[in-house]
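With one protein chain held back, the other chains of the complex are shown just where they sit.
So that you can tell them apart, the chains are marked A, B and C in the order they are listed, and the count of residues begins at 1 in each.
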Amino acid sequence: MKRYYIMGLFSNFEEAFAAISDIRDHKVPGVSVDDVTLKSPIEHPEIEEVLGDRGSPVPKFGLYGAIFGMIAGFFFLASGQATFLVQPSGGKAVIPLPSNIVLAYEMLILFGVLSTVIGFAIAARLMTRRHPLYSEKVSLDQIGVMLELDEKNVNLVKDLFKQHQVLEIREEVAS
Amino acid sequence: MSGNDINRRDFLKFMGLGGVGAATLSGCDMPTTVTLEEGKEKVVSYLAPEEYVIPGIGVWYASTCQQCPSSCGIHGRVREGRVLKVEGNPESSVNGGGLCQMAHAGLQSHYNPDRLRKPLIRKGGTLTEVSWKEAWAVVEEKLAASDSAKTGWMTGTVSGHQAVLLDALQEANGSNKHYVYEAINNSVGESVNKAMLGEATPRYRFDKAQSILSFGADFLGTWVSPVHFSKEYAEFRTGDRGVLMVVEPKMTLTGANADFWVPAKPGTEGVLALGIANVLLTKHQADAKLLPASVRKLISEYNVAKVTEVTGVGGDSVVKITNHLKNHAPSIVMSGASAHEHENGYFNATAAMVLNILLGNVGKTIESSGAMPDVKLASKTGSSSAAMRLAADADKGALETLFITGANPVFTVPSYVGLVDKLAKVPFKVSLTSFMDETAALSDVILPLLSSYEDWGTTAAAYQPTEKVIGIQQPLMQPLYAETKGFGDVLLDLLKIQGAEQYGAYTDYYSYLQNALYSLPASVKQGLSDADFWHDSLKKGLIKVGDAKGSLSVKTIDLTAPSFEDNADFPMVLAPSARQGLWDGRLANIPWLQEAPDQITKIFWDSWAELHPSTAKKFGVKEGDVIQVESDQGSIEAQVYIYKGVHPDVVAVPMGQGHENYGRYATNLGVNPLKILSPGTDKVTGEIAAHATRVRISKTGKSSDLARLGGSETQVGRKLVSTVSADVFRRTEGGGNVA
Amino acid sequence: MQTKDINENIAWAKINTDVLRSMENPRMGYWIAVVACLLMVSCAVMAEIYQYQVGMGPGNLNWPHMWDLYIATFVFWIGMSHSGTLLSAILHIIGADWRKPIYRFAEAMTTFSLMTAGLFPIIHLGRVWNMYWVLPYVSDRGIWPNFRSPLIWDAFAITTYLTSSALFLFIGMIPDLAICRDNARGWRQKLYTVLSMGWQGDDRQWRNFRKIYLLMACFLIPLAVSVHSIVSADFAMSIMPGWHITSFPPYFVAGALYSGCAAIITLFIILRYFFRFDEYMTIPILEKTCKLTFAIAMVWSYLTLIEFASVWYGHDPVAKEALVSRFVGPYSPFFWLMLFCGIIVPFALAVERFRRHLPTMFVVSILLNLGMWLERWMIVTPTLATSYYPFAFDVMWPSMVQWAIVFGSFGWFGLLFLIFVKVFPCVSMYEVKEMVFHRRQHNSPEIAKQFHRRASDRQAGDEQPSTGGA
Partner (left out) sequence: MSLKNVLENWSDYRKTHEDGGHHDYEHMWGMVVDLNKCTGCNACAVSCYSENNLATVGKEKMGKGQGMHWLRMERYWDEPNVGGDEKEFHERGASFLPMMCQQCNAATCEVVCPVAATYHTPDGLNAQVYNRCIGSRYCSNNCPYRLRYFNFYSYYEDAWPEPLNQQLNPDLSVRDKGVMEKCTFCVQRIRTAKDTARREGREVRDGDAVSACAQSCPTKAITFGDLLDENAEVTKLWKFHQVELGKTKQDKANKELRGYRVLEGLNVDPCIMYLDRVREV
């Protein structure tokens, strides 16, 4: 059976919100809220109340990156110094903790940041092709609610959208 | 790793090691360390400091320094045929291992870029470079045309076989006109010593002395034989440490090291000496019978009050000095330039010597230094009166030919003498010199001499107390320039012109010298064969010709009370101080010495005028202001340096700067105080009274920062140098428990 | 002079158009500014070429004045870089929404002043061509930089800081870049397509975006603090009296925030004036910034005084000497001027009438930064003029070469900034939208309530709140 992408563009957030709430309340049989993707010009933390907490791996990336940076950083320096005994002593030890701690600290942050960014790029599916149903209006001021569903449900959802003064409905056959 | 099993990897390591690699391949020496401590694996080229460069092996040759008349023994380090460094010859009785900065800088007068490379002769008024042959032809022709009896020689201090040849030459010329000129000399002192002790340069036993009183004798800087005295001074200061007191108008290097430094009104040093004698007689029951009645009478006139009035030295100071002399017997009293160069200079020197007699130093701390066995070799020490005699002779046309070497009278003789005009009356003047200077610029022929590191010669130092030696001056390297000749060779050639046939045999001065040394008495040669003796002498750099023997015969001479009058127009006195470094100006073309700051003021590359704070206050000048120092003979301008090491009535300007024509490093730098000296000579010896010129100073309004090293005059409370009392020193390190 | 805050009912499309307009067809003034900056830069370049050829001598650097304006200005620019990121990060974490219209250019300022600061340690090297030796690359000769040297810490810290704050700036810009992409044509479109990294504003992206932005803010705050502490270590870790002072790290950080905030005010006023951003960069926001600056100024003043006090009570004669020489020594005029600009002038920020008067604020902010620059100079130079060793006391005045390079650095910064404002949106569009959106929610509780009801009891809403969109 064919599957469809369908996206309704709403003029304001409240409408979209209502629509999604309805979907969550199973107003449309066979359509789950998990199939919903919200497209918005701004960030809507409140939407998670209806979409449910979908979680994000980014913080883990940050944490592990930081830990790696600190430990690897310290030993990188230490082993460098240990093979370079000739370097200025100035009365200090070959492996001086104060400076190495300072530098390890910087490494901690550097690697923390880098891996966070990488994590973000992966988790947010950046650098992937934009969805065929992407509308430039979304980046302006409209809210898009997109679902992936079976052929049979398309019209039901359209009706639901229409209830909520949808401005425009686009659909596309999912390949 | 050792060098003889260099495999490819090691080889690459070496190459990585830059300096080491290169040096190793050139086979100079094996490195003791290949890489850094744990560098068995690594090649750490960028961290190879100088220490990993393999030094080449230098060869040391002995010779004798000619930078100043005291002729110290030196060793020159030679590599690839170039002399790189000079050090003191430990064998030498003059200087031991040490050297002064001027001696070190001999390298830069040898390699000086301004050295004359070719002879010059005057063609149509201008000096033009020609070949030696051409120049010599001119000399021969002129000499043939002139009356040889009217041939004059002006030289600096000469000794050894150059002196012998010079005498022979003048003898052949039938002329006695040999002017030995030194702007920095001790000739007043010498004549007083001769008169009172029977010896011009007696031996001063610093090692025995417990106290030294110096009337302007800068024996650490410029007096007679500075390095030798520095060595002795070290002994004087160690163990049971002696007291050094200095009386001089401007602080010299010696004054800067004094335990007690006090300036007297210029010229009144003698009176101060008599005042001290007075205290000795009245308070310390010195044996008056040592002195003739007239002298005793004169001394009795100078009680402390009178002395203070005349000399401006506080009574307490006079007593203090006397007590030190008495409590730290035996003592030495010596006098130098700033006391000698007055119209009553002879009186000052005599008064100082009277003190020695009164303190019973003669025979104790002042001993005979004996005489050279061969008097002909002895040093002819210079005087400034020689320049006056030259001027007079030139003036009255007694000179047809004049050879000048080792002296630059046009620069150092006061302008009132009018030497330039008077020399103009001498038809033919020949300069034998390595540099174009003010005097050479006036002469008709300039014959460029070899530098002292290229030339052969022998010297007999004027002051050699312990043993009499002939210093060997041996070339340290090949001559840099083909068209230059040694002094001795020139003398020989001149002798040949004069047809002195006994010299015809010698092809050059070298062969003459060799022969001369061969013919020394067997006792000197210590039974060595001629060749061995020759090589031995060259190796040592000196020949011992017998210990210093002889005794001093004390004669006191009459003293007449001097008179001092003030001069309202010129209230102050100019002190043209000699600075160890530029000497009388002959070393001003050496960058090292110009850049080395003056020991006292720390000023470099310039002249300056020293003023006492009170004087500066009076005239409203501050450090760096340019003042005009004006005498009746002219004026000079210099920046002011203010400190408490100069007498309030004195403005001290160092000599040596102010050259008009002396190469890139010296020309148009600073001023020459000798130019504005006003007429006046010592009544007895006729020496120029250089320290007696009355001047007045005035502000010019110009001002700028002094070119001096160091941001602070004091230690600003930091303990960088702290001072302990001599008693503590004697307790801890004196006597037996020497470090 | 309109003093009302940002209008929460402003049409979102207008926000886009306003901001996008600011990025296009530059006017005469812009080009003049560009040329001016280019001239300034060229002065510096010529001076640097000369210095490169001849050596450090012409700068009048000498013994003992081995460091001078270069290092002082380096510290100045590093300081300048702080406010941007740090403020944006802190305000983001504490959820102060007034940061939204202004943080973008503040962060840009951070990045660019870092890029300027980074030049100075290089310019100041005696052998520039070997500068890469300070990097810890693995050499087959087993050579490493000396990790003990605070200069190496600088190298690490600055690299980290530059990378992080540039990323922070970029990440925060992605949604806006998407907007640009959707509206731009030609090369701009290509550029933004690449830069926006396929942003399509779906909830997954927004969710992760929220996370990373918060996380990076958390990383950046300690980083920024550490960076300037490390810069202060260049001095504090030495043994020189007047440098070796415990309170330097916080002192430097405070000084950094101070100069940064002042710079924000300056740029705020410039941008507001030239791009007619009156509706976004509103007076209330300026006032908030001013208050913040004033607070920081007071912290800085306190630390300045406490530094003097601690040195004085420490009673180390040499350190005391160095301190006194600042007050009465040859450099004292500049020192007093610094105290005036740094401690007295900021009180203007406490007066509402001044705060609301842009020209005054402009002058004040410039003065504050002058003070901050002098502070750095007065830290570096007097200590070198007098320290432990009396023989090396010396007073040195920098020569034209040094001045030219310092002067040129401002041109360089300006140039970078001018390019930025024409290529990137210097007001964050999506966040201004968020701002007005949330303000509206906040100001009309029933909407919020309704959201809540919908979320909790599952019933379709009936009454429709006024539309937010165009």
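The definition used in the following text is that contacts are C-beta pairs under 8 Å (C-beta built on N, C-alpha and C of every residue); 3 or more make two chains touch, one makes a residue touch a chain.
Keep in mind that what you see is a predicted model, and the values were worked out from it rather than measured.
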{"item": "Residue touching the undisplayed chain, where the options are B:126, B:563 or B:725", "value": "B:725"}
{"item": "Which of B:132, B:260 or B:619 contacts the chain that the document leaves out", "value": "B:260"}
{"item": "Among B:241, B:364 or B:699, the residue in touch with the chain that has been omitted", "value": "B:241"}
{"item": "Chain not shown, touching residues in subunit A", "value": "75, 78-95"}
{"item": "Touch list for subunit B against the chain that is not drawn", "value": "18, 29-30, 32, 37, 46-51, 53-57, 79-80, 82-88, 95-101, 103-105, 107-108, 111-113, 220-221, 226-227, 230-231, 233-234, 237-238, 241, 243, 246, 251, 253, 255-263, 324, 480, 580-581, 591-597, 599-600, 602, 604-606, 614, 643-645, 669, 705, 707, 709-710, 712-729, 731-733, 739"}
{"item": "Interface with the unshown chain - residue positions in subunit C", "value": "54-57, 60-67, 121, 124-127, 130-131, 133-134, 138, 142-146, 148-152, 155, 234, 237-240, 384, 387-392, 394, 396"}
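The working rule: only the chains that are shown with their structure count from here on.
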{"item": "Interchain centroid distance [CA atoms averaged], subunit A/subunit B, Å", "value": "89"}
{"item": "Inter-chain centre distance, subunit A versus subunit C - centres from mean C-alpha coordinates, in Å", "value": "29"}
{"item": "Residue list for subunit B, restricted to those that touch at least two other chains", "value": "39, 42, 44, 47"}
{"item": "Contacts with 2+ other chains: residues of subunit C", "value": "142-143"}
{"item": "In the complex with subunit B, residue positions of subunit C that touch it", "value": "141-143, 317-318, 321, 388-394"}
{"item": "In the complex, subunit B residues that touch subunit C", "value": "16, 39, 41-47, 710-712, 714-718, 720"}
{"item": "Subunit A contact footprint on subunit C (complex, rising order)", "value": "11-13, 16, 136, 142-144, 146-148, 152-153, 156-157, 159-160, 163-164, 167, 171, 174-175, 178-179, 181-183, 197-212, 215-216, 219-220, 222-223, 226, 230, 233, 430-431, 433-434, 437, 447, 450-451, 454-455, 458, 460-461, 464-465, 467-470"}
